[in-house]
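Missing here is one protein chain; the remaining ones are kept as they sit in the complex.
Chains here go by letter, A, B and C, matching the order in which they are written, and residues are numbered from 1 within each.
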Amino acid sequence: MHLVMSQAAERGARVIAGAALALAGLVAVPSCTVPSRQEPGQATAAVRDAVAQATSAVETTRLTLRLFDDDRIPSTVADTALLDQLRVLDEASTALTTLVPPDDASAAHRAASADAVDGAVTSVVDARAWVAREAGGNLSADGGVPTSYDELASDLTDVADGLGQAYAEAGGQ
Amino acid sequence: MTRAGRSTRIVDARLHLLSRQVLDDHGEPVAVVDDLELVAPDASQSPAPGSPARIGAVLCGPSLVTRLFGGRPPASRRARIEWDDVERLGTTLELRVRADSLDVGWAERWVRDRMIGRIPGGQHDPEASS
Amino acid sequence: MILSDILDAQVLGPDGARLGFVVDVRFEIEIEVEERAVAASEDEPEEKQEEKPGEKSEDVGQATLVGLLVSPRTGGSFLGYERSDVRSPWPIAHWVRWRHRGTFLVPWEDVADVRDGTVRLAAGYRRQDPGLP
Partner (left out) sequence: MKRILGAALGILTAIGGFVDIGDLVTNAVVGSRFGLSLVWVVLLGVVGICLFANMSGRVAAVSGRATFEVIRERLGPRAAGANLVASFAINLLTLTAEVGGIALALHLVSSVEPRLWIPVAALAVWLVLWRTKFQIMENVAGLLGLLLIGFAVALFLLGPDWGELVRQVTQPSVPQSESPAVYWFYAIALFGAAMTPYEVFFFSSGAVEEGWKAKDLAQNRVNVLVGFPLGGLLSVAIAATAAVVLLPAGIEVSSLSQIVLPVAAAGGTLLLAAVIIGIFAATFGAALETSLSSGYTLAQFFGWSWGKFRRPARAARFHLTLIVSLVVAVAVLMTSVDPIAVTEMSVVFSAVALPLTYVPILVVANDPEYMGRHVNGRVMNALGGVYLVVIVVAALAAIPLMIATGAGS
């Protein structure tokens, strides 16, 4: 605290400089994306983090679709929620693609997880198209969009299972 | 019924004057006391050490910069409020004049006349019933 | 001269000994008070026991420089505890007071010289009680 004013000029300047430094340090702190890690154990942990993120996105999608199918949320909210999940999946996918696996085991984990995340992206994109069509869009079955909620739901269950498996292989419980 | 009297009060500059809010005669904030100018009793010159001295003016604005970062403002650049304009001393310094009549109010007036006053509604009274 | 020429300056005795720093500067201000009778109907009866700002019209007169407050330890102070009789909250008040033990008041007449952030006191300078009346 600043009760002592003899070296006050110095100190005041130091406090301000400290705040500026803190800000600079903070900007340097990476946001919540998973950085590429080098140690084998760390690489596998990074894969796990990314898969957990993707799982959360898929679960959010399932919940959103269920609520939309029950007429509990309007299409705008569903659309925004799904769009946000695509962003999360994008982050997870970036984390996986930028990771440099240090050994064969983590390379295998990464490849399996990347496939599972890709599958998740496809499902969420489908889900969004389905929501758009239910809301009165011009998409038909010819556009490759699933026609029923049940079809989508079972799709998502498969994707979630795939992610669960990738997570388990990478040492998660 | 009125009673008049004369008394004196002892104040310490840092405790009771510096960094206190200065209000004009309508209670509108004008500035903060950033420094004080000391003069000899006849107000003509700077007092010699040890010989009688009094407060000639309250300094604001540029004096804050020099108090923060050292140095001293040249006498010509000081934003002054004459001590004679001070009417009351409490948790604030109350003046007997309007903010608009003071030199230290130039920045406020500049922003008012060039910017805020020109935006439609700048003279609108928010407390009016409309 | 401006106040910050003196404030925070180092204080030297007549022999050049370091005595401390100027932590504050004391003034005596002339006040002309004009008290008016208070209207009987106040919104809160207890308020009458207090000094109400509106009841008095003061007029601040000349402010004469009385002396310098010199603290041997630190160049400054604060939070308004030193020299007043406010004692709470206890830990902060106590700490500030402890930092400022040994503070004394030197009359302005006993100042010989002020230059470049240093105040030199005249021979035979007086040390007075720093308490505010």
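Everything below uses one rule, namely that a residue touches a chain if its C-beta (ideal position, glycine included) is under 8 Å from a C-beta of that chain, and two chains touch if they have at least 3 such contacts.
Just so it is clear, the model here is predicted, and its values are computed rather than measured.
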Neighbouring displayed chains - absent chain, whole complex: A, B, C
Contact footprint on chain C, counting only the chain that is left out: 43-44, 47, 49-51, 78-81, 86, 88-92
Missing-chain contacts mapped onto chain B: 14, 18-22, 28-32, 34, 60, 64, 67-68, 90-92, 99, 107-109, 111-112, 115-117, 119, 121-127
Touch list for chain A against the chain that is not drawn: 1-2, 5, 8-9, 11-12, 15-16, 18-19, 22-23, 25-27, 29-32, 52-53, 55-56, 59-60, 62-64, 67, 71-77, 79-81, 83-84, 87-88
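As a working rule, only the chains that are shown with their structure count from here on.
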Distance from the mean Cα position of chain B to that of chain A, given in whole angstrom: 57
Set of chain C residues in contact with two or more other chains: 23, 76-78
Multi-chain contact residues (two or more partners), chain B: none
Touch list for chain B against partner chain C, complex: 1-15, 17-18, 35-39, 46-47, 49-55, 59, 63, 66-67, 72, 78, 83, 86-90
Chain B-touching residues of chain C, taken from the complex the two chains share: 1-5, 7, 23-37, 53, 57-60, 62-66, 69, 76-78, 80, 83-84, 108-114, 119, 122, 132-133
